[in-house]
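Quick one: this structure, given as structure tokens, is what I'll be asking you about.
Yeah, one chain of the complex is gone here, protein chain that is, but the others are all in their spots.
Moving on to subunit A:
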Amino acid sequence: MYAFAGMDGRCAAELLIGGLSTRLSGVPVLRGVDLRVDAGEVLGVVGPNGAGKSTLLRCLYRALAPDTGTVLVDGADLLAMDAAASARYTAALPQESEPVSGLRVRRVVLLGRTAYLRAWENPSARDHWIADETLRRVGAYELADRDIGTLSGGERQRVLLARALTQEPRVLVLDEPLNHLDIRHQLEALRTVRELGVTTVLAIHDLDLALRYCDRVCVLADGAVVAAGPPQEVLRPALMAEVFGVRSRQVEVEPGRYALWCEPLDTGAPTNPDPSALPEPTEPSESSVSSEEEPAC
């Protein structure tokens, strides 16, 4: 029924990044990034500010040409394609801060078909259908006739996600899509992304959400991959201390579900309101919830 690529993950692709290096104004920002994302997987890219997360993602959606390296989508060399061809493989939600207005939501979503249309062609009935379906998929169909400038942050992100899906991408690149969203919208956005089944590369600041929603995470520091793997194995206290400078602990909030608890490494006075809950760095398997607080999920 929903027979177009990118909608149900049927065409999700394997992404293979090899030796990606780039400099910005002479300063190396990426130093030989190697990464593999399996088909249909949600990979969280985490790392401190300035680690190169956005730069890595920009190479994937062709906003930046890396100095060296390859990006293969199901074996096809993305960087060797022309811009329009690669936009039929990857779609993105870049970080663009400035709000725009004056464009209807439906027009914005239809812009996702740009790479499929010649300059003089108008969107076909099928293009309109795809735009409508993606809007429905992200639960934003009722916004179709609104001006994009009048939407709330959560609505806007859903619409922009629909715009990206309208490209029928095999790989979805999301650069901190949760910024400016309240917690409920953050969780909803992550659930929507997970349900898509499209191979997704997601830059994310909130490590707790990365732990809970990503199939795997990749930790970037100073332009290189420090660790990659399932979040529970990667976001261990030792790595968290080294890369992020925080004391941390994975807490099992209910059987099989973990939350990440963090505190600055160098705090003189304990900031925790309850000193008895101050955790010791332990293995996740041994971790448990402090008895006083029963955190809601």
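As a convention for this text, a residue touches a chain if its C-beta (ideal position, glycine included) is under 8 Å from a C-beta of that chain, and two chains touch if they have at least 3 such contacts; residues count from 1.
The definition used in the following text is that contacts and distances are computed from a predicted model.
Here one chain is missing from view; checked against "Gfo/Idh/MocA family oxidoreductase", "Sulfatase-modifying factor enzyme-like domain-containing protein", "Sec-dependent nitrous-oxide reductase" or "Iron ABC transporter permease", UniProt names that protein "Iron ABC transporter permease". The chain that is not drawn here is touched, among residues A:36, A:107 or A:180, by A:107. Checked against the full complex, the candidates A:58, A:158 or A:249 give a single residue touching the omitted chain, namely A:58.
Only one residue in the set A:83, A:183 or A:265 touches the chain that does not appear here, and it is A:83. Interface residues of subunit A facing the missing partner chain: 1, 25, 58, 61-63, 83-88, 90-92, 94-96, 98-104, 106-108, 111-112, 114-115, 117, 119-120, 122-123, 125-126, 128-129, 132-133, 144-145, 147, 149-150, 164, 167, 173.
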